[in-house]
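Note that one protein chain of the assembly has been removed; the remaining protein chains are unaltered in position.
For reference, chains read A and B in written order, and residue numbers begin at 1 within each chain.
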Amino acid sequence: MSARKTNLGSFFEDFAVGQVLQHATPRTITAGDVAVYNSLYGPRFAVQSSDEFARAVGYPRAPVDDLIVFHTVFGKTVADISLNAIANLGYAECRFLAPVYPGDTLRAASEVIGLRETSNRASGVVYVRSSGRNQKGETVLEYIRWVMVRKRDPLAPAPAPVLPTLAPRVEPAALGTAVPQLAMAGYNFALAGAPHRWGDYAEGEKIDHADAMTLEEAEHQTATRLYQNTAKVHFNLNEQAQGQFKRRLVYGGVVISLARALSFNGLANAFHIAAINGGRHVAPCFGGDTVYAWSHVLEAAELPGRSDIGALRVRLIAVKNRSCAAFPLNDALGGYQAGVILDLDLWLLLPR
Amino acid sequence: MSARKTNLGSFFEDFAVGQVLQHATPRTITAGDVAVYNSLYGPRFAVQSSDEFARAVGYPRAPVDDLIVFHTVFGKTVADISLNAIANLGYAECRFLAPVYPGDTLRAASEVIGLRETSNRASGVVYVRSSGRNQKGETVLEYIRWVMVRKRDPLAPAPAPVLPTLAPRVEPAALGTAVPQLAMAGYNFALAGAPHRWGDYAEGEKIDHADAMTLEEAEHQTATRLYQNTAKVHFNLNEQAQGQFKRRLVYGGVVISLARALSFNGLANAFHIAAINGGRHVAPCFGGDTVYAWSHVLEAAELPGRSDIGALRVRLIAVKNRSCAAFPLNDALGGYQAGVILDLDLWLLLPR
Partner (left out) sequence: MSARKTNLGSFFEDFAVGQVLQHATPRTITAGDVAVYNSLYGPRFAVQSSDEFARAVGYPRAPVDDLIVFHTVFGKTVADISLNAIANLGYAECRFLAPVYPGDTLRAASEVIGLRETSNRASGVVYVRSSGRNQKGETVLEYIRWVMVRKRDPLAPAPAPVLPTLAPRVEPAALGTAVPQLAMAGYNFALAGAPHRWGDYAEGEKIDHADAMTLEEAEHQTATRLYQNTAKVHFNLNEQAQGQFKRRLVYGGVVISLARALSFNGLANAFHIAAINGGRHVAPCFGGDTVYAWSHVLEAAELPGRSDIGALRVRLIAVKNRSCAAFPLNDALGGYQAGVILDLDLWLLLPR
């Protein structure tokens, strides 16, 4: 009889620390992907929107949105890592290392760097370091994420737990390799949409991004398929209807991209995401939800050796179905308030 | 304390006649934008559909749909002009001046040319002349529009009213600069989809375009975001649910593009919109509405010095949820019949 041909995904027992996975489906990113992304989120950052603006500040042409790169690489890891995931638990040490342009081809690989069975023995947490490389072999993106994955058999022996040490944040000295030396004389703040430079933001400052978008089922499905991410929880209502949520779950990356696009209003010149220090998909998001966002500036840091750009460490919070005028985050018990769906810790780069 | 970082939009009091606004977010138009536009409206005009057809008639390659140019420029004006708009009242003197090709970058600017507070003192009408220029500094589009914008404070003093003189129509001599001299021997009417030339249309002729499309929420949101137009009335159901309409308002430009795409059936060789003489978004359109269209040929005009193309002045009417077989327009009292949502006065160019 022929071997099984379908991929049912890996279970917790299938992973081993040190295992390296070459993910399938390399992808050439094109202007088409950029247009579809724009139509889904409407981001307005000028560097990515206009070849002319990008060239004027020092890029050879407009780079693609950093999150297109992130979702593309992430999408390639799903088939090998998270088909049987219960929850995507977190991110760390995510660095955007090099710009990506239309015509570049990305492939992804992951190394298993940690494993820990959960106390109920029905699942375990898998830690991976994933990377995306372009056709020249350059690493454009690296990140660590950890996922709760089902076990095939709860009675299967637990592996010795290995927990990686995760840096709480990427060091400023490691930021900015994806940004060429900016020709500041060419940086037109009127065309960029706001006059605010790196130095105009204060540590502790909170910004309600004001705008919001109601997400439709077709939109989140389309957004997720764009990256060839076919995890069934996003697509199969017939099956989801039998489960806990009754509805299709929105891919967390859709919420990240929505929040990033909304954050233009208040952070118009934060043209580059240099790193993601951490992130939690706090609560699920569904079609019909209206997503709002606000940002908390945690830290301002110079980049050693760079006088053109500075870094802001920003906590980007996405909230559903309520305004962010009161900057909703934690409740009295230290948990998250109702409606908070994303808590992301970013390093953003702005012109100085 | 840091300066406010978010854009809450301008109110009526913020405008002054003569003020010039350089709008943000220049945009490189790509084949990706063309594909997304095609997927939203399905236009079938051969000149824009096929590089080969376009070259055969005298273009260097297929130009992008005129309305992609219009919406892109319009979208850039929203953040500065209409975030606090109550209603988009009208258009005039809109001229499509030069072809736009994938790879071109557009930016927009506007001059305030009129102001008039409304009698209830809670708002005012702002008249602007907007233009779109490409990366070579060529003006590709110009138009006047006027918008009813909220006042921040009804008690704020009214400015002296200034009402611009608006031409009722663009003169035929000013039409056609975006169309190269057509190589008529290369114009294949079978590939174009119909044999009807400029001379086959009679003044007074009415055409029911027959086809119709039911508009989904995801579609109008996607269509509007494509142009980086993020006006909240189109996107925020959470907020709209509290307001007058209870639902998201469809961006009027979506109705224009739907009607234009539907008008191919009957005006297949009207390959270029040379000008918009006027237009009214007569009534709102919502997700779930089915849009029909009909056209009334008002006038046929030669273009001085051109024997390859002629102009038809056409009233393009979009109607929702009812057929246009009876050419619905005005009711017995001179207002619009129920269902009429768009009344657009265009100059279209056809081969002679």
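The rule we apply is simple: a contact is a pair of C-beta atoms (placed from the backbone, for glycine too) under 8 Å apart; a residue touches a chain by one contact, two chains touch by 3 or more.
On a predicted model such as this, the values are computed, not experimentally measured, just so you know.
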Per the whole complex, from A:A122, A:A156, A:A190 or A:A218 the residue touching the absent chain is A:A218
From the list B:E52, B:E111, B:E239 or B:E299, which touches the chain that is not on show?
B:E52
For the chain left out of this view, which of B:G124, B:G266 or B:G310 touches it?
B:G266
Which one touches the absent chain: B:E111, B:E216 or B:E302?
B:E216
Those residues of chain A that touch the unshown chain are 1-3, 5-8, 22, 24-28, 30-33, 35-36, 79, 102-103, 105, 107, 135, 216-219, 221-226, 228-230, 232, 235-239, 248
Across the whole complex, list the residues on chain B that are touched by the chain not included here.
30-36, 38-44, 46, 49-53, 62, 190-194, 196, 200-202, 205, 207-214, 216-219, 222, 265-268, 288, 290, 321-322
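To be clear about the criterion, only the chains that are shown with their structure count from here on.
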Express in whole angstrom the distance between the two chain centres, defined as the mean CA positions of chain A and chain B.
36
